[in-house]
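With one protein chain held back, the other chains of the complex are shown just where they sit.
Then we have chain A:
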Amino acid sequence: MTREDCELAAQICASRAGLLVDPDKTYFLESRLAPVARREGFNSIDDMMGDLKLKRDDRLAWAIVEALAAGETAFYRDRKPFQQFETEILPTLARLRGLEPIRIWSAACGSGQEIYSLAMSVADLRADLPETKVELFASDLSERALEKAQSGLYTQFEVQRGLPIRKLVAHFEKSEEMWVLSPRIRQMVRWRRVNLIADLNTNGRFDVIFCRYVLSGMTPQMRPRLLENLARALTPDGFLVLGEGESITGVSEAFQPVAGRPGLFARNPAHRAAA
């Protein structure tokens, strides 16, 4: 790819999704964009970028953004946030909400491992919380990621990263060489395409938002906007879960860290813009 095309790709990602892409990482850009070019019927990435400059095709621009946005994910990634969810967040909210449903959102769900981990946890805690209603929502920028996530199909490699063997036995069936999540778990989740820096038009607020490793992958200009949007989507007593090491210091006043719980944030009651 030419320097100019790398910069164009980075600029498209920044303006449409607030996504931070380093135009110097030519290898990364090429390895992600080559499949897009093939799929869209171009002979090369150069041809695709040339066509994009000429026609400014919106759909093609989004295909490029989606390909560059995809991050790594694993079942129960980092473990700790899920233990916190099972032992503290869910029981606390269950007490507070009573018969009202608890609404949980995996923002930027990728291929679905995060929301399905939460769904399996909820299903496995069912006996302890018989009255509690939980509604699970997942969104991603990428239609392709959503499609893969909804299929509930994972490779043997994917089901061995972070997933305890007892959860595999309890919730998956083998299908040829793939593993498929049980319909019972899949049906717990509702899916939607969402651009987190657009005007969020979510139906109602969420009690827990998992939005991990999104903030750190965004351009500094768009980070405050992401946090403002998430604050507006969170109930006043809800929790935001960010990725390990992701900091809001100096980015936005919309949230404050929960003391002694790294990665966990609550809304800042003094912050008016989010109200």
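Just so it is clear, a contact is a pair of C-beta atoms (placed from the backbone, for glycine too) under 8 Å apart; a residue touches a chain by one contact, two chains touch by 3 or more; residues count from 1.
Quick note on the criterion: contacts and distances are computed from a predicted model.
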| item | value |
| --- | --- |
| Name of the absent chain as recorded in UniProt (options "NADH-quinone oxidoreductase subunit K", "Electron transfer flavoprotein subunit alpha", "Response regulator" or "ABC transporter permease") | "Response regulator" |
| Among A:Leu99, A:Ile165 or A:Ala259, residue touching the chain not depicted | A:Ile165 |
| Option touching the unshown chain, where A:Arg3, A:Arg79 or A:Arg192 are the choices | A:Arg79 |
| Hidden-chain contact residue, picked from the options A:Asp47, A:Glu173 or A:Glu244 | A:Glu173 |
| Chain not shown, touching residues in chain A | 74, 79, 156-157, 160-162, 164-166, 168-169, 173-174 |
